[in-house]
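Worksheet: one structure, shown below.
One chain of protein is taken out of this complex; the other chains stay put.
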Amino acid sequence: MEIFLIALFVLAVGGATALACSFNARLASWMGAGSAVIGCTLGLIPAVRSLTTEPLTWHSAWPLPYCSFSLKIDALAGFFLIVILGLSLLGALYGGEYLYGYARQRKLGTPWLSFNFLIIGMALTVAADNGLLFLLAWEVMTLSSFLLVIFEHEQAEVRSAGLTYLIAAHIGVAFLILVFLLLSEHASGSMDFAYFLQIHDLQSKTAGIIFFFSIIGFGTKAGFMPFHVWLPDAHPAAPSHVSAIMSGVMIKTGIYGILRILTFLGPPPPWWGGLLVNVGVVSGVLGVWFALAQHDLKRLLAYHSVENIGIIAMGLGIGLLGISYHLPTIAVLGLAGGLLHVMNHAIFKGLLFLGAGAVLQATHTREMDHLGGVGKKMPLTSVVFLIGAVAICGLPPLNGFISEFFIYWASFLGTMQFADSRIIFALAIIVALALIGGLAVACFSKAFSIVFLGEPRNQEHQHIHDPGVAMTIAMVFLAAMCFLVSILVLYCGLPLLGQTIHIVSKLELQQIEYQLAAIVPPLKGLFLISSVVLLSTTFLMLWRKYLLNKRQVGKAVTWDCGYLAPNARMQYTSSSYAQPLVDLNCYILRTRKDVQKPDGYFPQTARFLSHTLDTAMQKLYRPMFEVIARLFNKLMWLQHGYLHIYMLYLVITLLSLFVFYLGIK
Amino acid sequence: MTWHWSSLSVVLAALLLSPLLLGIIPRVKAWFAGRQGQPLFQVYYDLAKLLGKGAVYSTTTTWVFRLGPLLSLSTIAASLLLLPMLEFPATLQFSGDFLLFVYLFAMARFFAILTAMDTGSSFEGMGASREAIFATLTEPALFLSLATLLKHNGTMSLSEVFLSAAPLTGTTMILIAFVLLIVLLAENCRVPVDDPTTHLELTMIHEVMVLDNSGPDLAFITYTASLKLWITSNILAQLLVAPFPEHGALLRPLLAFTTMVLLAMLVGVIESTIARLRLIYVPKLLVGASMLALLGFTIAR
Amino acid sequence: MRDGGVLLWLLLFLPLVGVAVCLVLKSPRKILLTTCGGIFAIGAVAAIAIAIVIIRGTPILAANDWLLLDALSAYHLLVMILTFALTTLFAVRYFGDELRVNHFPTSLARQFSSLWFGIVASIMTVLLSNNLGVMWVGIEATTLVASLLISLHGQPLALEASWKYILLGVVGGTFAFIGTLTVGISTYRLPVETSGCLMWTQLMACAKTLNPEALKIAFIFLLTGYGTKVGLAPMHSWLPDAHSQAPAPVSAIFSGFLLNLSLYCIMRYIPLVEVATNHARWSLRIMVAFGIISIMISAAFILVQHDVKRLLAYHSVEHMGIITMGLGIGGLGVLAGLFHTLNHSVCKTLSFFCAGRLGQLYGTHDMEQLSGVARVAPVWGIGLFASILALIGVAPFAIFMSEFQLVKAALDNRAMWALVFFLFGSSAIFVGALRHAMSMTWGDTAADKSYDKANIIDYVLVLFPLGLLLLLGLWIPEFLWNLIQNAALIVGK
Partner (left out) sequence: MYEWMDTCLVAILVLDLYILGTSRLIAVIQATIVQGMLLGILPLTVHSQETIHHWILSISVLLSNVFLMPYLAILLIRKVEIRREVEPFLEFTPSLMIGMAIAFISFWIAPYSQKILQLPQHFPRMLMPAAITTAMSGFIILATRRKAVTQVLGYLVMENGIYIWGLTLLDKMPLLVELGVILGIFMTVMVMATVCYRVYLRLGHVNVDELSNLKG
């Protein structure tokens, strides 16, 4: 445990040093990135250890009411900690080079300070064993990520993204405060998780309220629809390695929070799981659909985070339903799927954001319709991005498939084992996952091909190239992880997952491991099929090479159907690619189109612009805030500037108090 | 995980016979048009010819364009290992194999789309876009049909679905069969979803995606298409044949093969008698199929 | 000396010495520096007195029980010397800038310094007196001096604000006086000796036997009266005007301490009423209602504000409402409210420093024009942003801690309406204030704004309060917490 504290200390000191060194960009980068790498590496040691041994704990008093510096890394915390610190480590490595690209325009001290404190915040959130410490760490995390979001604060939209983010985070925290306080009320006033664990007299109504509030509070951070509104704005605004961390792991702290709260609440009634499934289905399907409609590469990825959080929620939801109905197989598979997807999403989403960052750094634009043909200039980036895309679509044999496989499996079992009307949940997950699968394929085939394939749409992008060593290492490592996770799961992951599931579900460890063992044959099958695919592809490649060896292999322009002057702007754009699917869901997506059709016999100009804003923001929150603002505006006459009337306020107050006095004897 | 080595013969049969199945459809269409039509083995000739040719690659394309057809073919071919044939369980059987099976299809499609997009042609982009949307809408229908079958048989493996003691019958079977037929038409880009023989690029889906492929690559793509037809019709055929009582180890598989031929003819009949749907109506057809599958799931016990 | 009585006398008379000295000096610079030194000296004396109270654990009584320094007043004294020390330092910086462009002649300097010491003297009168009547006199004196400070520069709008403040202040003061008298009347049947009828300690000693009805009526008057000076809605109308028009150091002490001072007076009466009415929570309910109204009304006005100092003024209304609500919730709420007092004072002085200094640099307080301050004057700009963040309750700043405790208190006491309104109101304020803060801090900057080179005092003025807020949010010194707890015991049960 001391190592963990030392890791935090290294991070804090490193961040502070980076701030002190902000006069020299190189020094600041070295200090910030170096300390982050060292700190994360150190932190990983206890995290990994916690999975195999007893929980690591640390307790020391803290002169703050209700607070104590209690840390506990059990398997659940350890699991999340590994994901968090692992991705942060790579993010720091990548960021060291990436941020240095901004060195001419701004000082790098503050971003590195915030970055290191973001890691500290996330690590402490997960390791905290006290409610107040948890909240404080949570806020440190929010605040430091906020500072990173507004990194490029000259741009108005970046500021508005930061604003939305902080507001959403704060409203979420309000609910979390209520959650912890309600829990502490039943834990004899203490905020220590140790006391929370001993709660057993919780009424189902109170437990329900706590669960519901934690869905709102943690869901805001995690990005459940419709609390996701901050997410598509904030993630693109941050520097790419920070987007990777925010999207890959920071929002997962919300999932961690829900799981942690569940450990305090006793056996879940069915509606909890049902609620999570509903939330997951809505977030998953709509998230990917919104993603499809975006033209901004990082914004697209951000919406995919909503989708993947939805998938995680589905997994956890079906797992909870399994617990409620005493169907251990479903419980274990669902939870395992959800947890695995937490890790997998961190890997491939981190990879995709890092890849997008490399493109952004080279081309200075996130607008997909201005890109194209990047793959020729940045081959390595395009390969790793493709791997990430395949993984996020849940295509075999990469890691995304495995977690979705678990969830599918649990749901198919659910269709067989649930009582009549409950089947709907399992069915909903199956349909949603199927739909998400198709949409994700559409979305990432679009993202990859518009950006990396075809011809460059902008001639200025002729001299771009792959990023340097540090960024490459981070991306390649993550890409490799996409392949390796399944092997890891097969050979050492299952018993470790068992511990984590044990903490959440409170099922017996042996039973969990027994259930988990069932997953081994499919995984082996997956390997075999994958190797068959690999072998046959290699064979086909060699065969083709052999066939073409002696023959003429021509080079020509793409078949252009008789057009005389083909140019890059004639290529299919991201909006045209997505248009049929976007139109299909126009009632929810509400894409705005600005069209000027070609007119006359010799049309001169024509224009087509489409823009998909966030419907929850436009149709739910904005009107809500407007109504409140209008109501408040009606109070403006109170302060009209006339002193005489102000005096009457005093008398009126006095008289009303007298009425109160006479009324309440 | 179980191996059934004897089923490799079924895989071999599929690899060999699938172009034949693809060749039946134009022949039926020719009959309907009053023409003699091409030979049944025309697809084999085509494949051989294409394999013997050189290739032309667009200067726009990258390694994705070279890799795509190979990867599509090998994934589809690999999915044959997971496909049972009634008394012949799949070569590789494990619980949840159907998921891998469906996702291998998705994988193949993903790379087919990327291949098309790599050319930078807007025709091919259009085709790819349509491929993506129809696949998206087909998947729920497919999964719901599978859920019905699996639930009915209480199994998590594709191989056991059609071997169970009480196979799906009656209304539910008809519904599911109908849904699977639509899935078949959509997956193989057939009328009424797509018209492979049209001469206008703007209306095509699959054919327009491969405009720039030539030589061996085009051969691989054609062969992949034939394998897809084989596999989808195979599943539908098994569903239809499964209720027939078992007489010997080979009878039902042979019956199923006959059914597949009949299905190919049916596709030909459909293509000859029905017009291609307008593109905006296709989603309705596919969503409708999902609804039917849901109905089937609901009434199945 | 051993019992500290002399210290109390010193605290009362040192400011008067300060007035005399400042009237003698000639150079404005010297006058400002003397003021600074004087305030620090008073602060040192006060610190010793507070230390005695903390260490000994019993109140200091002096002058035949007319002077009293118990935990409650010691705590407020602590808040006061903290805000005044900081603000005086800031005043030197602020007026020093005016001095450079000859806007600050000797006469003005003398006026400022003598009023400054005068307000300290009157505050000492309030804090140290055991007699409720003298306390009232002290508050009235504070009002008068403060109103003169508002219109120090004599600008038309400042005069208007000053006049509004005086009139509402004196009407409120009259109400408060009626209330004070009525408290005296509540002892009518009791054999209290002549000097004791308004002696707080004696009233507390026989609180159970006081006439509860008279006390209730008294409390109504007192709450309306002192509440006007606290700035509780709907009696707050003067507050945004006065805060926005006063010179920044005056706004800072106004918001930082004068409001709390009046609230302190109300705190003295709460235990009287509650004990006399047998803890029926009668007065507490009214307090909660005022808290809710203040929070909601300030939320409404914060959303549409254009002037940064008015924005901060409405924040004061909000935070006074929060403290009042805390007092009204009782139990832990009192503790939270008192803790909030310190946090709010430190934070609000900081934000007024920054807003005032930026106003000086930009020549306006209009938030439309105060844009991109973080680029023009990084120290003050970041200070303003951080202080607004702290004000709206972002952890790990201390205000988050006190609001957290308040929520806990509300939950514990099942004050659900208070909780709902508090959360709703503070969320609305969060949205409104943050929107302003973001555009002010990082908005587009007009090119002609000159870059202000920060000196060491600026860093101290911004970093010290910020550091203090962080410290209090993460680590509360034990002696301070004990002091707050003892103070809370005086107000609540």
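Chains: A, B and C, in written order; residue numbering restarts at 1 for each.
Convention: a residue touches a chain if its C-beta (ideal position, glycine included) is under 8 Å from a C-beta of that chain, and two chains touch if they have at least 3 such contacts.
In this text the structure is predicted, and so the values were computed from the model without any measurement.
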- From the touch rule at the top of the page, work out which displayed chains the omitted chain touches. A, C
- Contact with the hidden chain, among C:Gly4, C:Gly43 or C:Pro240, goes to C:Pro240
- Quick one: which of C:Trp136, C:Trp200 or C:Phe404 touches the chain that's been left out? C:Trp136
- Message: I'm checking contacts with the chain that's been left out. Which of C:Phe301, C:Phe385 or C:Phe430 qualifies?
- Response: C:Phe301
- Out of C:Thr35, C:Thr83, C:Ser113 or C:Ser151, which is the one that touches the chain we can't see? C:Ser151
- Hidden partner sits against chain A at residues 636, 639-644, 647-648, 651
- Message: Touching the absent chain: which residues on chain C qualify?
- Response: 131, 133-134, 136-137, 140-141, 144, 147-148, 151, 154-157, 159-164, 166-167, 170-171, 173-174, 177-178, 181-182, 184-189, 192, 194-195, 197-198, 211, 213-214, 217, 240-241, 244-245, 301, 304-306, 310
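Heads up, the rule we're going with is that only the chains that are shown with their structure count from here on.
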- Select the category (line, ring, star, complete, other) that matches the graph of chains linked by touching. line
- Message: Nearest whole angstrom, what separates the Cα centre of chain A from the Cα centre of chain C?
- Response: 44
- Could you tell me the distance, in whole angstrom, between the mean C-alpha positions of chain B and chain C? 78
- Query: Counting only residues that touch at least 2 other chains, which ones in chain C make the list?
  - Reply: none
- In the complex with chain A, residue positions of chain B that touch it: 1, 51-64, 67, 70-71, 73-75, 77-79, 81-82, 92, 94-97, 99-100, 103-104, 106-107, 109-110, 113-114, 117-126, 128-130, 132-133, 135-140, 142-144, 147, 150-151, 154, 156, 201, 211-212, 215-217, 220, 279, 283, 290, 294, 297
- In the complex with chain C, residue positions of chain A that touch it: 62-66, 132, 135-136, 138-140, 143, 150, 153-154, 156, 159-160, 162-163, 166-167, 170-171, 173-174, 177-178, 181-182, 184-185, 625, 628-629, 631-633, 635-636, 638-639, 643, 646-647, 649-650, 652-654, 657-658, 660-661, 664
- In the complex, the residues of chain A that touch chain B are 372-373, 375-376, 379, 382, 386, 390, 393-396, 401, 405, 408-409, 412-413, 415-416, 427, 430-431, 433-435, 437-439, 441-442, 444-446, 448-450, 453-455, 518, 521-522, 524-526, 528-529, 532-534, 536-537, 540-541, 543-544, 547-548, 551-561, 568, 570-572, 576-581, 584
